[in-house]
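Below you'll find the structure, written out as structure tokens, and then a few comments.
Only one protein chain is missing; all other protein chains are in place.
Naming follows writing order (A and B), and every chain is counted from residue 1.
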Amino acid sequence: MGRVLAVIIWIITLLSVLLFFNKKWWLPEAISDHAPALDRQFLITILVVGISFAAAQIALGYAVWKFRDTGKAGDRAVYTHGSNRLEVLWTVITAFVFIALGVMGQSVWAALRLHDAPPGSYTVEVVAQQFQWNFHYAGADGKFGRTDPSLIDDGSLNFIGLDAEDAASRDDAVTAALAIPVNRPVELRLRSKDVIHNFWVPQLRFKQDLVPGMEIKVNFTANKVGKYELACAELCGQLHFKMKSYMLVLPEDELTALQALPQEQFQARMGELLNKYQLPQY
Amino acid sequence: MATMVSTRPVRSTGAGTGPKVPGPNGNGSKRHDGFPDPDANWNRYRIGMWVGLASVAMMFTSLSSAYIVRSASSNDWAALPMPGILLASTALILGSSATLEVARRKLKAALSVPYTKWLFVTVMLGLGFLAAQIFAWRQLAGRGIYVASNPHSSFFYLLTGAHAVHLVGGLLGLTFLWLRSRRHVIDKTLIARRKAATDAVSIYWHFMDALWIYLFLLLFLWR
Partner (left out) sequence: MSETHEGVHRHPAPTGFIRKYIFSIDHKVIGIQYIMLALAAVVVGMLMSLLMRLQLSWPGTDWPILGTLFPTGAPNGVMNPEFYLSLVTMHGTIMVFFVLTTAPQGGFGNYFLPIQIGAEDMAFPYLNMLSFWVTLVGFIVILMAIFVEGNQGIGEWFATLGPSFAGGSGTVGPIGGWTGYAPLSALGKIAGPGQGGGMNLWIISIAIFCVGSLLGALNFITTLLNMRTKGMTLMRMPLTCWAWFTTAVLALLSFPVLLGGGILLLLDRVANTSFFIPGGLYVSGLLSGSNPNFPLHTGGSPILWQHLFWFFGHPEVYIAILPGMGATSHILATFARKPVFGYRAMVFAIFAIGLLGFFVWGHHMFISGMSPYSAIAFSVLTLSIGVPSAVKTFNWLGTLWGGRIRFTTAMLFALGFVSLFVAGGITGLILGQSSLDLPMHDTYIVTAHFHLVMGVASIFGMFAATYFWFPKMFGRFMSESLGRIHFWITFAGVYAIFMPMHVMGLMGMPRRFSQFTEYNFLVNSSGLVKLVTVAAIITIAVQFVFYFNVFWSMFKGERAGENPWEATTLEWNTPSPPPHDNFAGVLPVVHHGPYEFAVPGAPRDYVMQTDVDVEVPSGNGHNGKH
């Protein structure tokens, strides 16, 4: 039985490891500036994880193969209560490897999360609500119109409570899809109208909760033109699974042209752009 | 029972090696043979009470941390006027701790009649505290301040209410002691048990007292 178990443990280990050698079942193509560093950290980590996993399983298999009870009379196990030297050795080694990994990972985190958006970033307000994304663009003047929850009226399509009286809001546009420039820092100001949602574009390599009552800022730079799917990744109610939108990463000129348009034409043009670009091949 | 066929004699093999003479396990048993004796050792009442209070303390810690976070999280905090009756309730519960301590000493000195009397006084003071709390709630409600009026009132009702619920448990314990105290006991183990039970209830009651002082300071001095 020991030998059967050993072989099964080894087969499972082999299959488990092979599962990860498949491009189709891997992280999608990355399109943000911070992604290469993050992917590198991920690769180092998963190598450590994979090697530790395989080593432990192979050793476990070896032990059950080698040290099975042969039933010989008088044959006894080795009598030992352990070895302090070994305990110290493996504690120190694992502590070093694990904590080193953790500390290395922080540089990626720090680069992403510990600074504000650089000046000149393209800013979009994101207002999530149950099963719908709203994106608020500042328009040509670069200023966001005033919003107020008491002005929200889903029935008349004022989803974010934009104050029409405010001068800054005249050229603002609100759409259901996100358009950002390529190769230029982007700042998203994330808010929610009702419950917690989560902004998740797999290609961007980050997630961020949108918490009602808070405005959370994230910044990143996308570096590949195209159309990408945007999902909600925090349980938000019944239709959570299809709270979907798209993120368009546009050449600067195309975005500038789009931004100059008033609300209705903005939306129409957004529709055209969504048709123009194709989702990546998976 | 176990059937060990021994073939070798016990040999002393020096410190840390051979079978040691098993010592007492530290449970505080009066027996010196090292066995725990559940009927003579009522220490478990005291240990159990301390352990239980650790969890009560954790719950109030979680509520206080919520209080501190919530008080800083927005500008809708409107400080309540302190109901004056709370000073009276503070005095009552402090007094009840003192009378309980007197009762406990009387029991130690084997004076069972004063023990009963002081217990009764403690129960009355505890009830007085509870009445004062209820009066404070009614006073606030009379002024139109309810649990949902603003975050401070929410926490006020919640913390004082949670404290009152725990205090009722203490009152039940005290009442139980008082009812039992009128029964005359001579048996040694029963006396030991009575002392342990009184200790356990006292620990709890003093804890409720301290908890009230803490909550009072948190509610009206922190912010």
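Here are some notes:
Rule of thumb we're sticking to: a residue touches a chain if its C-beta (ideal position, glycine included) is under 8 Å from a C-beta of that chain, and two chains touch if they have at least 3 such contacts.
Keep in mind it's a predicted model, so treat the numbers as computed, not measured.
The chain not shown here touches subunit A at positions 1-2, 5, 8-9, 12, 15-16, 19-20, 22, 24-28, 38, 41-42, 45-46, 48-49, 52-53, 56-57, 59-60, 63-64, 67-70, 75-87, 90-91, 94-95, 98-99, 101-103, 105-106, 108-110, 112-114, 129-130, 149-150, 152, 154-155, 161, 193-196, 198, 200, 202, 205-209, 211-214, 216, 229, 231-242, 244, 279-280, 282. Panel shows subunit B; residues 1-11, 13, 16-20, 22-25, 27-28, 33-39, 41, 43-44, 47-48, 51-52, 54-56, 58-63, 65-66, 69-70, 73-77, 147-148, 151, 154, 158, 162 of it touch the chain omitted from the view.
Everything that follows uses one rule, which is that only the chains that are shown with their structure count from here on.
Subunit A and subunit B have CA centres that are 49 Å apart.
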